[in-house]
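Note that one protein chain is taken out, while the other chains of the complex remain in position.
The first chain written gets the first letter, and so on, giving A, B, C and D; residue counts start at 1 in each chain.
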């Protein structure tokens, strides 16, 4: 229990040396700093991972010069981006143009807040966790739309519109597949969802419908993060860089960062909802809760890897194929699946260990 | 979800089923049998209307959200009948305009959805159901108003309707929230004892009134009326003018006579003022209209002012006379709108001067029109007279003689513009009269029903007695 | 079917049959048959009434009472007394004469006769109803066909006239409605059930304050159709534009509704109100009498002359009614009848003259006695009756009125009476002026064309009007007796 | 942590973006030219206005999304409460989804799901 006690210790210590208001302020600042760090580190790490995985798939080495095994490559990229000039387009809507990154970053950050890294490492265990996640993740698309629209660039605009139609379409499937699982748990609170999984991960509890829901969730989650094969938003061969064509330097980095964090979030949610989050498989390390973070990250990274795998496996979809996939396949499947799950729960056919 | 529940919801369920059947029809229809939707919808809805006359038990559902009793049930039947007439009268237009564009089914589905909303509205037992009913009845209408997508005016009507209705319902909503704040419930039954006079409740009542005032097109909320009536397809205009208005008045009456009864000394004055304003404004604006639809729009504003005369009483007599008047008003206004519809569908003419010499070419249509207008004006022996007379009696029973006096002055003003139409049809001769044409079976049935209603409702008194007997259950 | 309901049902049946008529010939035959039967019915009613009256001293005879709207206590309640019977006979005769006069109605004949008969139904119903609501219904039924009759078949500014007439009369009826409602809500004796029945309300004392409030409303409501000054303006325009038969019916019958209503409703039910307001309305009525007479002098259009003389004569009726005594009332009712026949006769004759000369302008006519002697002669007779020559009905009526008026104890009323009497002189002036200009003297251009003598149907119409004028004039006591008998209960009520 | 966490994270996001922007402004080079500010259009000068009229398909999907998103909003409470209610909740959601499914079918049939 050591690493988790730290927070409590700090908490107690803070409140013992300072007046209450100041203490909580400091504590909050600490939390913010910790999460910002996670945010940045995760982002940088994922970018690196992506490049390495891509290289691995293509039988190349990938970044390997900066730092040991190229580990500092993305760090260097970040510094480079920081020093780049910030240019803007003429006639752009300056206010919205500058506002857009806030939307994407804040929504990603807030989504991160509700992710349970472990039983104790959980900043914001709200009772409507999943609902909150669905809600907050749809704010990101506003940033994308604003960015595209305010850039005064046709590519950006088209990219943004495509992104809009794609994100909102697939959001339905994300929501519905998560709801399918909520039917089993009867709760939206992420900690409770994990609690339920102590008697078996949900993907096992709900067997067939849960598997369908998982697949749907991964597909639509990938689409929602605008990743390949659903990346016609930023299809470089058609649209330059898509909605962030006119963003440079640090401002571009925000979108880039947010995209990877979103990928992490999607994977984390999938890991939490379907694979028991920080629970160890079959409870093998139940006695050592410190390993929760490890299990959580392991599962998440596995799913992240899966998403990267998609990228190099499937060709990019055309916009009509993309919408057909969602509206004519995923959505009806999801609706039926929901009913199936409801039936399962009603008839008590779920599996419990 | 047992049988008894379903039986209480019978009207709504059957409406919903019809809408779904039509939806299925649309999904599986092909180009050849698409036109069949008109007959299908009308026959189904006719059955629904006929079945509605079966007795229904009294009861509550969903913990009091939905309630029904003989009075509400009867009013639903009135609405059904009205909508049936509207559908019959619109059949030809749908066939001519919408079926080729492949949009015929939607017309019926939206219309029935709106009716469904109204039925929930008048059956509501709490403000949530009330709000949902209100919105469900308005939104499809906005879509319908904008239904002739190739006409600018139709879109204009649609946007005006949706924006102003949204404003009104927003204000109502705010009023409901304040009412909820002051009394802690949204259920009528619980509110009934909980309302007391304090500034918050009064404010809540006034705000709440806005939404219904909008639907009834009382004067501060009437701005949309004429434009929407003119721009929207005629069937929609007639629906707006009678069905949705009638239902709104009915629920307004229920709410103000039961829930808000403790504030009666306040809303009496409010109604008094609005009644006078509405009558005068509606009538004065109607005087100068040249477009038949606008003309009927203002006339229907004025009629709303008359209806307030009955609402002001807060008694059983008021309830009975108002319902009776609405029933008559449905028939009269639909007769007038029906003729406008028939002529517009056939020739596209909607101006008053186009009607000159109509009697010499289309005597039957002009007779129907004359009956309808006389009924609207309140001339015996057609039904409208009885409706108005009883409304005035209701107002006079509370001692509002001066209000009645103002109302009769308005009746005279209104007679002038109704006679303008009669003058055009009967007195004038025209170089280019509307040529003779025969109506479709549906239109004929639609018009004949209205004529029977206009002639029979007043002279045949058991109808009023029945309404009166049911009305006494409200208080 | 009782003898009175027949008066409503039969005309409606006639209308139904008329709907099937294809041509002018069919239409006028059906209308003629229908109206002849109506005359038969009314004559039959007269004898039945006289028989019944000798054994029965109820206020109203042949009453019938069916509940209509029970919550409002509205009944289909009918019954007649002598006054109603007399007016019913007047109506049926004028309608029949109207059908004769309209023998050559070319334009939309079917609709014309239907409107005419609907109008007469309204009038019949009005005269026989004992229920205020029913009365009001028939009142409006009688007014509305006028719009079509003047608007479609009229001449000159017919649309304007039709609109003005309809709106003024309907406006009046609207005011009347307030009055009726006022009466209704004060008709419950000590919290008893409210009623529209005239006889029952008469038994109840309506609170004096209410009477003072609602009497003027009711009075004006009815008096407008009786052409009370200053609400008479619809009448000349309406008459001038209306087709002949309609003018006859209008002046002969419809305007009587006013006097009858004032008498039977306003004054009977609200005696205190009457006493309180009578001075005001007497001034108006007297002024109307004089004004009508002087206005008639100034006119050159025959119809306008007759219209203003109607205003004058009917002003006299209201004037007499307000004098509140038996003799005056008797005179008022005889005046109603007499004026009904007389003015109908005039309008019929004016119509015939117009048909032949195509003008109604007196200054352009002259020497008609030479070319159309029958019509001219009857015009002279009508004129003499109108200015109150003994031997004709006008004399009996005006005699009674002025005698009654002078019986009034108050000096101010007598002064008003003197003014009203002076109108007779003026009447003589305008009647004789017209006769002199139009019938005597040399022929003028409009009179030169060869003219058709009066046809058989025209003569029939004229005789129908002429006979009662002479009849009343020669044997007034018979009529007076019937009327006085009927006035009796009113006397007790009012005085 | 209570609900104030959300404010903390919001502020953290604001601080992050603002701070990084500030930093970047501090250390990045600044030069300005017309060419730099011109919108990018594959190396060509831009043609016509940028904010072009979009095909209606986008809006169509947006509206469809609205329908189903609101549906999810209603399903959430249902899903949470489902276990405790049982049969009746199942029937109700069946009706709900049936009507929605018909709506989807209708949109399908009408070609609203086709990207033209």
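Note that contacts are C-beta pairs under 8 Å (C-beta built on N, C-alpha and C of every residue); 3 or more make two chains touch, one makes a residue touch a chain.
Operating definition for what follows: contacts and distances are computed from a predicted model.
In the listed set "Xanthine dehydrogenase family protein molybdopterin-binding subunit", "NADH-quinone oxidoreductase subunit K", "Putative MnhB-related membrane protein" or "Na(+)/H(+) antiporter subunit B", the entry agreeing with the UniProt name of the missing subunit chain is "NADH-quinone oxidoreductase subunit K". One chain is not depicted; across the entire complex it touches B, D. Considering the full assembly, B:170 is the residue among B:36, B:100 or B:170 that touches the omitted chain. Note on the undisplayed chain: of the listed residues B:60, B:156 or B:268, the one touching it is B:156.
Within the complete assembly, B:185 is the residue of B:185, B:258, B:351 or B:472 that touches the hidden chain. Chain D residues in contact with the hidden partner, per the touch definition given at the top, are 3, 53, 56, 59, 62-63, 66-67, 69-70, 73-74, 77.
As for the chain not pictured, it touches chain B at residues 126-128, 131-132, 135, 139, 142-143, 146, 149, 152-153, 155-160, 162-163, 166-167, 169-171, 173-174, 176-178, 180-181, 184-187, 226-227, 230-231, 285, 288.
Assume only the chains that are shown with their structure count from here on.
The most distant chain from chain B, with centres taken as the mean of CA atoms, is A.
For the pair chain A and chain C, the distance between C-alpha centroids works out to 94 Å.
Computed centre separation for the pair chain C/chain D is 81 angstrom, with centres defined by C-alpha atoms. Touching two or more other chains at once is no residue of chain B.
A linear topology is adopted by the chain contact network, the touching chains following one after another without closure.
Listing the residues of chain B that touch chain C in their complex gives 317, 320, 374, 379-381, 385, 389-390, 392-393, 396-397, 399, 401, 404-405, 408-409, 411-412, 415-416, 419, 422-423, 426-427, 461, 464-465, 468.
Residue ranges on chain D touching chain B, taken from their complex, read 88, 91-92, 99, 102-103, 105-106, 109. Across the complex, chain D is touched by residues 1, 20, 23-24, 26-27 of chain B.
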